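The complex appears here without one of its protein chains, the remainder shown in place.
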Amino acid sequence: MTDIMLSKSLAVFPGSFDPLTRGHMDIVTRALGLFSQVTVAVLDNPDKKTLFTLDERVELVRDSFKDFGESVRVERFRGLLVDFMKKSGAGVIIRGLRAITDYDYEAQMALMNKHLCQDIETVFLVTSEEYSYISSSLVRQVASLGGDISNLVSPVVMEALRNKF
Amino acid sequence: MTDIMLSKSLAVFPGSFDPLTRGHMDIVTRALGLFSQVTVAVLDNPDKKTLFTLDERVELVRDSFKDFGESVRVERFRGLLVDFMKKSGAGVIIRGLRAITDYDYEAQMALMNKHLCQDIETVFLVTSEEYSYISSSLVRQVASLGGDISNLVSPVVMEALRNKF
Amino acid sequence: MTDIMLSKSLAVFPGSFDPLTRGHMDIVTRALGLFSQVTVAVLDNPDKKTLFTLDERVELVRDSFKDFGESVRVERFRGLLVDFMKKSGAGVIIRGLRAITDYDYEAQMALMNKHLCQDIETVFLVTSEEYSYISSSLVRQVASLGGDISNLVSPVVMEALRNKF
Amino acid sequence: MTDIMLSKSLAVFPGSFDPLTRGHMDIVTRALGLFSQVTVAVLDNPDKKTLFTLDERVELVRDSFKDFGESVRVERFRGLLVDFMKKSGAGVIIRGLRAITDYDYEAQMALMNKHLCQDIETVFLVTSEEYSYISSSLVRQVASLGGDISNLVSPVVMEALRNKF
Amino acid sequence: MTDIMLSKSLAVFPGSFDPLTRGHMDIVTRALGLFSQVTVAVLDNPDKKTLFTLDERVELVRDSFKDFGESVRVERFRGLLVDFMKKSGAGVIIRGLRAITDYDYEAQMALMNKHLCQDIETVFLVTSEEYSYISSSLVRQVASLGGDISNLVSPVVMEALRNKF
Partner (left out) sequence: MTDIMLSKSLAVFPGSFDPLTRGHMDIVTRALGLFSQVTVAVLDNPDKKTLFTLDERVELVRDSFKDFGESVRVERFRGLLVDFMKKSGAGVIIRGLRAITDYDYEAQMALMNKHLCQDIETVFLVTSEEYSYISSSLVRQVASLGGDISNLVSPVVMEALRNKF
């Protein structure tokens, strides 16, 4: 398989999504304006403890985007992201940068992925300011302590979090 | 004129380009993989002193991309970037992030431009590591002091700089 | 005059306010919850070119806070901030930190002011996320180019900016 | 219970305090100049392994501030910080910013806490430069390896650390 | 033992080296231009899980530098770094700063080590831009997922990683 087959109109948005937040949804929605299809790639990493199982995380993403039709696909992946992309034929990685963000880490990953596959481009979008303080880990923490997260996640994720705690 | 006419396959790469560097060229080349046309928009800001005149800066960009055909356009603009984009029908702003970069400033501009026109998206690409230390101002400074800049700019820019100093 | 007379319920919010933004107003409003009186101290710095004159800047702050009564005072100052504070009897400096901010610079100033007067405390508040991308210089720039700034400044400041350009 | 009862003269300084350092003590001492009472709220987080038990951490804070009388209270808390504050009637969260600090994380927490309870204000003070390199984790590490920490913690904490290792 | 015996021509490059990368080798090579001898000090920290055992890490460093003769020594250390240095008679700590780096953490450690022993100097070198995105943890991750790391580590380290996974 050669790199030349990777399509620059197919984008992948990789992450743990433990769980999906409105910040993630903002990025996917805006990426859809730029690319014909966005695949939300849910990381299957057995070494990392997650609150939701892989199946649950995939299901929550699927439910939250169920009105988007074919343009948003949800898949699980493990292993090297660039290998998943070659298999999918997708040439673009989407990442969200928050005003409050670990930019240095993101730049490091983008350069490493470019090193691993020159034909894959990482594209950064800036998360809207109203989601600038939302991360999955903070959502988990606030929800576990009984805080109100209704503005931070979709209704299906909120219910799933309520069931966990 | 409504925002709905802005095309997400037309991208604008705005800047002073005083002068164009290989870092800029890297971003344009990679943006061409993502968008059908990239307009290099050279800022006409009478308040800011530049080494090269507006005409010279436009010419240097044009010469450096002369082998790219219709896919790279070069235009001058003044006033609000979002107004230029509405007039051009372009819906995407391209910005390069260096590993060494003023990310905070870039995020501020992206949020402000989104505030001014919700339909315009700012897309960040990470400059290749070999250009991570190149900026127009540093190129000007090194060239003015007689340093070797042959790897930092295109041949036409190098000659133009040599003529200036 | 000894430091012991400085009151920790009197706060000073220093700046150029060229012009006052809604981000500044957010900080003053929240500081009023913490201190009995907040003095907006408008810097008179002959060496720095401003868009609005000192008188205009003071007037715009005064008009924007005219419904706040005695709790918000507006004064001009020049010279060392700590000297102004000793004269005013105020023991607290208020500064706003945006998510997108020059934190390093702010920390440097806070340590220097503490060095100059041990009895003065610098207190930082985080600007609300909806104002995270607003700065006076960006407001000036957008307004000068005809952009819509109605959500970024008070009505009196907006009119003043319209008259300038 | 409504938010309106929260007092802006009661401040809470939350943390793990594992153990209390002179940097923490510097912040409390300075916060006392601004607020009538400061409650050091020691986090009871069963999920996080600590060197000192909750009881030990509370005791060390209490002993270190035993000369401060009623103005410094020490309490344990678990759950959401904003809930603890509503119960205490305290309207101000105190945080120390070191010159070397994780400002981004602090800003994220401040915005999240404001989202959870609009009436609570987070106030940042800059730690004195002589404590800029001290953190609890570094103190634990240095003490565990036999390094001299006499200038970094109070005498009671130093003795407690000596007993641990 | 007094500090006065520490030699400023003997440098120590401390780390976990799990495993050694080309970024590390770049720093050692350049440090050799500045100091007569560089000791690579491999951390023996029983609390931290590593991919390679202490013996393996030491061996990989030794093999990678086997052509450097006496100028590069490899040693294991545990406990306080400043104690190791006093024992070795070395007065200089070498650290590499990547363009993408945790500078704040590095500054904190440098100030703490200076506090622990005034006579020890920490010297920072900037890693070459081509290694700016390489860290041991990222190398481990990419290798574990089958990615190509031949440009990121020495041949002996590459073979060792291949045997692990």
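By letter and in written order, the chains are A, B, C, D and E; residue numbering begins at 1 in each of them.
Convention: contacts are C-beta pairs under 8 Å (C-beta built on N, C-alpha and C of every residue); 3 or more make two chains touch, one makes a residue touch a chain.
As the structure is a prediction and not an experimental result, all values here were calculated from the model.
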Where the missing chain makes contact, among the chains that are shown: B, C, D, E
Could you tell which one of C:Ala107, C:Leu138 or C:Leu152 touches the chain left off the display? C:Ala107
Residues of chain B (touch criterion as defined above) contacting the omitted chain: 100-102, 132-135, 138, 142, 145-148, 151
Contact set of chain C toward the excluded chain (per top definition): 79-80, 82-83, 104-105, 107-109, 111-112, 115-116
Just the residue numbers, please: which parts of chain D touch the chain that's not shown? 99-100, 129-130, 132-133
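The working rule: only the chains that are shown with their structure count from here on.
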Computed distance of Cα centres, chain B from chain A, in Å: 29
Enumerate the residues of chain A that touch no fewer than two other chains. 99-100, 104, 107-108, 111, 129, 132-133
Mind giving me all the chain pairs that touch? A-B, A-C, A-D, A-E, B-C, B-E, C-D, D-E
